[in-house]
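Structure provided below as C-alpha cells; questions to follow.
Missing here is one protein chain; the remaining ones are kept as they sit in the complex.
Labels for the chains are A, B and C, by order of writing; each one numbers its residues from 1.
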C-alpha cells in the first residue's frame, strides 16, 4: 500500500501517517519524490483497511498495491483449477464445457425433451432454474422444489449433470441435494450469507459476475467460497450494465483473459443473459470461445415463444446445434478440445 | 406495450404478433405508420412478459409503456407516504429528518457517546451497523447480536430511534426486535427472499438503491415490500457506479426529484457512501437537501481515524454540527422545517 | 510513478525496468515489499509515458502518482482564479454568477426579449447558441453568423455579457469578435485543435466536461488552454453518461468540490443539459449552488414549447425568477453573495 501525500503536506502530517501505519502493526517506508512524498506500507497481508489512512490530514490518496484476495489468486496457486463432475465432465482443463437448457424448468415434458436433444448435440451439463429471482414481484418465480425434482428426472434420463440456482441461505441444502453445481446468480454475487453457506455445502459453485461488479469484486466474492474451504468454483461472465439500450447487458469478454491471468479458477461465459437477444447469442458464444473461455452457459428452449421467462434470448435447439459445429472449429484454432459427449443412457 | 415491427415485416408476421398477444389474453391494436407498423397491446396490468413478443420474426423492438410497478406509484396513491416512529419522528412529511451515527457499532462507549452528541445537535435517528456486508471476507464483519444490544442501550440513553441493517432472511426477526427501521443495503436491493421477509416483519424498511440499479429497479424492489403488505418504506440514494475513480460512487441527486414524481414514498440521501470522502460529505449533504431530499443518512464517528470501517468517510462530530447549521438555512429556501430535536431523556 | 512487479518477477526483469527508467532520464528506486517489489520513478515532471513500462516482462501494473496536469493544479497556483468581464461580472470569487438564455438564438425578438427579462431577474451573462452541434445532421444547426449579430444586439440592449459556442478552429475568431466568453461544448472537450485556437484568441473560455470525461481528463483539456497562455478558463459540469434513461445525463455534482480541491479554476453547473427535463432543472440548480458551484448556466426560453431546440429542458421566465429567489437563500448558508445585478442601460 502506498500513501501519497499532498505537495503541501507538512513534516508533522507525514510523521502522523508513519505513526498510524506502525500503530496498525506494519512497517512504514517514506519515499521522497520530486513533487511529493509517498509512504510505503510494508507487510500488508491483504487485510489493511485503507480508510483509516485516507482520512488523515495531508493525504492525497491511498493506492492499494497488494491484491486484497488471496486463495483465488494465481500467485497463491499457479496451476489451473479443474472441477470434476460425476459424469466425467471436467471444467477448467483444456476441454471446453457446454451448459445448456431453458431459463426456467416449466414441466417434465419440457425439461426432459430439451435435455435429450442437448445431450445428443454434445452438452454435458443441463441448466434450468427452479428458483428464479425476478425484478418484478408479479413475474413467474419458478416451480421451486418441484423444479428440482424435474431436473433430477432429466439427469436420470440423460446422464447430464445439473446446474441450478440457489437464492437464499436456507435453500442451499435443498438445491445441493439435487444440483451437481450450485449457481449463485448475478444479483446475489455479494450476498455474503448465501456465499458462506454455498461454500460449506460440499458441491461445486458457479458464481456469476454481478451487474456492475469489477473483476476485483468478482474475485473477492469467490474468495468467500474458498475461505469456507470450497475450491471447486467456476466463474461466469454474463454482461455488465452499460449506457446502450440495444442490448440488455454489455458482455465483457475481455474479463475472460483478465481473470485467467489473475486467478487459477475456470471462467465461462453466458451469452444469453449477456446480450438478451436470440440473434446475438450465437456470434457472442463464438466470440467467448475465441477469447479463451473454458465453456459456455446457453439458454435453449424447445419453444422459445412459449417460454415462461426470457424466451427472447433462448435459442431454438437447431440453432444450438449449428453453434456447436462452429465452436468446434474455433476451439481448434486455440488447440482446445471438447468435453466428450455422453453416451445415451441404457434403457432398463 | 407497443410492438414495433421492422419495415420489412410481412403480413403473416404481423398477424402472428396479433395472435400471440390475443393468445396471452390481451387486446392487439395495429397502428400503421409511414415507415412501419406498430402493434399496441391493450390491457397490460404490468405482468406482461415482453420476452415472448421480442423473439418473434419481424419484430424490431418492444416498448414498455405501462410501468411495471403498481403500489409504489404515485398513480396508485397520490399523497405522500409518511412513516412515523415511536419518538415522534415523521419521515416523508414537510420536515427533514436526520439519521446519523458510525458505520459500525464498535463498543458501548463509542455508540452511546456519539448518540448523545448527535441527539444534542438535532439528529433523531441513530444509525450503526451490527451486521456488516464487506467486500472482502477478511474485513471486520460487525459485532452481530452484541451490536444490536448496544444499539438498544444507546436508544435508552438518548430516546433516538434505531436504524440498522439486516443481511439475511433469517436475521430479519432478530434485527426487527431491536431496530425501529430495518435497513436493506445496496448489495441486497435485489435479494428477494430478504425483501419478502422484511416486508412481513411489521417494521419500517429503509431500502438503499443498488450500485447500478435503475430507478425503475429501485421502485420494483420497493414493490416487493409493499406487495407483502408493508407500506412503511423509505428509499435511499447512495451513489451509483461510474467511471471516475476520484469518488467511491457517483451520488445521483437527480434521482431524488425523479423518484418524487414517480412515487409517493419518501426518499433520503446518504452522502457518506455516496462520495466515500469526508471532505465531500458536507457539500453533497447540503446539495441533497437542496435537491429536495426528505432527509439524510450521515456517518459520524467520535474518532474517525480509529474507526473499524469506513473511517475516511465519517465526519467528526463538530463537522456534523456545522452541517446541521447550514442545512437548516437551506431548508428554509424550500419552505421545509426540521423534525423537532429530542429532549434529553430524564435520568432516573 | 510506481512500477509494481508481479510476485513471480525475476531479478533480470526488475533490472530491466530499472534500466529502462534510467534510459528515459529518470531515477529508479526499487522498494522491496513482503509480497512483491515495486520500483519508484523519481523526477517525473508529468511527461512520462507509462506505456513503455507497462509492456515490460514481469510488470503487474504502473501506478501514476504525480498528476499529469500542471498549470490548472492548485499545487501550481493556490489562490482561486477570478475571471473578470467588461460589465463587472467576476466569475470564481465569492459571488455566484448566473448565465441564462435560450438553447439557440432564433430571432431578434426572441433573444432581446428574453435577455431583458433575465437581466431584470439578476442574470448578468446571456447564453445562446449561434452554432449548434447536433447529433443528427437533419436537426436545426443554428443561425450561424446571423446568430452572433443578434447576440451583439441583445448585449447592447441589456449590458449583459455574451457566452456562445465555437465548434471549429476556423470559427473561433468570428465567435471571439462577438462573445465575451467562448464556450467549448461537451462533444468538443477533447477537440485539441479547437482548444489550442481558443487558448490563443484572448477571450475567456467556458469548457464543458465531456459526456464521459473523467475529472482528470477535464483538467487536462483545460491544461491545453493554459498551455497556450490563456488563464481565464471556467469549467462546467453538465452531466455524464450513465445507465438510467429517466434523465438525459447524470449530473455529477460531486465533481464540483472535487475540482475545487484539485484546481484553482472556477466551476459552474449546467442543470439544463445535466437533466434534460424542465421539472428537474430547478431542484438540481439549487443543489449545484449548495454543493458549492461558482455559478449556473440555465436555459430559459420565452415560449419553451415553440423552441427550435431543447425546449423540454428550458425554464419559463417565471420559473427562472422563482429559482433566483431560492438560490439567494441557499447562497447565504454558504456565506456567498451574488454578482450584482446590472442597471438598465440608458436609452439614448
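By our rule, a contact is a pair of C-beta atoms (placed from the backbone, for glycine too) under 8 Å apart; a residue touches a chain by one contact, two chains touch by 3 or more.
Computed from a predicted structure; not experimentally measured.
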Of C:81, C:110, C:124 or C:314, the one touching the omitted chain in the full complex: C:314
Contact partner of the left-out chain, one of A:34, A:306 or A:332: A:332
Residue among C:36, C:278 or C:336 touching the omitted chain: C:278
Full-complex contact with the absent chain, from A:41, A:98, A:194 or A:289: A:289
Touch residues of chain B, complete complex, unshown partner: 2, 4, 6-8, 29, 31, 33-36, 38, 40, 42-45, 63, 65-66, 75, 241-243, 245
Touching residues on chain C - with respect to the absent chain: 20, 46-47, 49-56, 68-70, 133-140, 167-171, 187-188, 190-194, 210-212, 217, 220, 223-224, 227, 241, 277-278, 304-314
Residues in chain A touching the chain absent from view: 212, 214-216, 240, 242-247, 250-258, 261, 274-275, 279-280, 283-284, 286-292, 326-327, 329-330, 332-334
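Following the convention adopted for this analysis, only the chains that are shown with their structure count from here on.
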Chain B and chain C, separation of their C-alpha mean positions in angstrom: 31
Rounded Å distance, chain A centre to chain C centre (Cα mean): 40
Sequence positions of chain C contacting 2 or more other chains: 242-243, 245
